[in-house]
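Excerpt of the complex: some chains, original placement.
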Amino acid sequence: MAIEGKDQSGVSRRLRLGMVGGGQGAFIGAVHRIAARLDDCYELVAGAFSSDPDRARASAADLRVPADRAYDSYEAMAAAEAARDDGIDAVAIVTPNHVHYPVARAFLDAGINVICDKPLTTTLDDAMDLVATVERSGLIFGLTHNYTGYPMVRQMREMIAGGELGKVRLVQAEYAQDWLTTKMEDSGSKQAEWRTDPARSGAAGCVGDIGTHAYNLADFVTGVPATEVLAELSIFGEGRRLDDNAGMLLRYANGARGVLWASQVAPGNENGLRLRVYGEKAGLSWAQEHPNHLTFTPYGEPPRQITRGGAGSGAAAAHATRIPPGHPEGYLEGFTQLYTDLAEQISAKLEGRDPDPASLLVPTVRDGAVGVKFIEASVASSAAGGVWTSLELPTS
Amino acid sequence: MAIEGKDQSGVSRRLRLGMVGGGQGAFIGAVHRIAARLDDCYELVAGAFSSDPDRARASAADLRVPADRAYDSYEAMAAAEAARDDGIDAVAIVTPNHVHYPVARAFLDAGINVICDKPLTTTLDDAMDLVATVERSGLIFGLTHNYTGYPMVRQMREMIAGGELGKVRLVQAEYAQDWLTTKMEDSGSKQAEWRTDPARSGAAGCVGDIGTHAYNLADFVTGVPATEVLAELSIFGEGRRLDDNAGMLLRYANGARGVLWASQVAPGNENGLRLRVYGEKAGLSWAQEHPNHLTFTPYGEPPRQITRGGAGSGAAAAHATRIPPGHPEGYLEGFTQLYTDLAEQISAKLEGRDPDPASLLVPTVRDGAVGVKFIEASVASSAAGGVWTSLELPTS
């Protein structure tokens, strides 16, 4: 190995973490827990892991959370933890989408920092309320648009900010999956059930579930806000109630143009999130399924492959990596990065110091509101037959 | 080698070919000549290679075309060749776009079969007139949407027609280049000059030059007609008069939805034509820059790579190939396939027999009109701010 490893953030004590949702049978809860653990800066000490009390308790036991901090409801948890001297430093919210808002609001009101899965909420009103609450409280609020934690994504952002593409002209974003090609929701898949259910997912299906990731990724990487969307949402699963495919055109504030495709009915695509950005001077191309590689194409020069930690990989990527080039990091490490950066933010606040500036790239509650606006605008554009629709946030 | 080679079509004599355009300094003329020669079924015997008489004659000498069949104008050529006993069997039209129509019309009127570069014409009226002329005359008219000649493209078509995807749901087409990233038209590039000039290219730039290829390819492969387009055409080259980037949404007759992206300002893309089609049961993905490979993704099974001539490659691909799998064929061979298939069609007509059915896949004058309609509809949709616009042809 040419370089040395690292396995820990610089936080001085492990933060105490609570979790709402994520009990037995859940997917994303396990991911959040690994992300909290991998860099050794959190310990899970409390939880309301399920709305079913028996499952909540059994899950806590599995997770070695003490019985007296295994709660039956998030309300009880927020109250009790806020009252303890050794109460949690932060709560991770990993429930279905429609529950994000009340849980987040409850913990913010209790003075507890929040780490929330995306999308932020199912309505823009709720989202703006959280923005206001966070800004009023001064609490840390991190939204786990986890793909922003990949080193090569941060590399893209750094290169664009550094002017290596010149003015950005084109954004080509796509997020294609295939797992809803058939009616999975009729065959007992819990994941498919809630993600295709308007009551639990909100007004959008595919657009909210994965389209927002692609949109957020482009936003994060380019630093250029989108101003308008024109969307065509479709449903291919017979009898399905939420979109499972979407084609979108985007207009950006600087005159750039974009195309975004999101689909859950494209056979052969497992988790095909891909972003290409082109500017006056160069292009960048990245694919989530091969996250350690980034293609940089300066106009008139041979394309170059930048690898995580390899030649051409800069400080922003180095901040977000643990092991040398050629030793692939993946989804869990990218997810971890958000947790670790939030640990630094929270620790800095607790210790009354400035956080490491490199830790400040975690998506915020405002990014979450931008995402909710994107969903609402897409649904509205498509419902109107495909018209350009503003993406501007209300002034909060 | 596991299989045997072939180097000739079955035509009983070489056809006599004339050419209009394609003199010194041209690009596509050379390609047409190689395509005519590669399978040994044509000989080039006449030409009006340039509108500049000196260049026309010098080009003829270079090409070993006899001086008495090197014409100063296409009108003279059409008249003289029609009058000869050994007159040309077909003419290849490789001029800038705005000249396609009068040349094609002149040779059709002279009773001579036509092989014409794309796009067919610069106006729909002209295109429909050619459709009517061809249908009235019974002559052969081939349009060199050359990407349809690739074996793996024909394989895609055959698989979809054979039901291997089930009903087609999604079309993702893109054609990205980078050669107009800067203002090439101001630096002496003849290619850039005429392709960005409305007088010679028509109402569209990138959409007409390459967008039509992508659109035609999707049409050819899926067999499902598009009914409406919604387009956002942009100009990024400062002062440029024709679009150099376009994002489009498509609706198909069977309910399928499509996204098409065409760009000539995307650094790092040389000739990035790529097509992905997804159906109820499977997907197919193909990229022109790696034309010998096709990815087939049946839902719930591991993705399979089909290679030209390899396992899983069928009769339509075999018809369009010369050498065994693993020995790459390329652009010139794909282009050749159209010429060779047209040689079979023309020979069959001359000999009063039925052509090999496999030779009938060459794009026709009607396909050309469909392409011109696509260009006009895209320009109109974008000019209207992005509205759904019909792609239906007028009844001719």
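When the chains are written out, they are named A and B in that same order, and each has its own residue count from 1.
Simple rule for what comes next: contacts are C-beta pairs under 8 Å (C-beta built on N, C-alpha and C of every residue); 3 or more make two chains touch, one makes a residue touch a chain.
Keep in mind that this is a model prediction, so the values were computed, not measured.
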* Asked: All chains share one sequence and 2 are in place; how many are there in total?
  -> 4
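Going forward, only the chains that are shown with their structure count from here on.
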* Could you work out how far chain A has to rotate to sit on chain B, using CA atoms and steps of 5 degrees? => 180
* Whole-Å distance, chain A centre to chain B centre, using C-alpha means? -> 44
* Asked: Can you name the residues of chain B that touch chain A in the complex?
  -> 169-170, 172, 174, 178, 181-182, 230, 232, 234, 236, 245, 247, 249, 251, 257-259, 261, 263, 265-269, 276, 278-283, 285, 295, 297-299, 303, 385-388
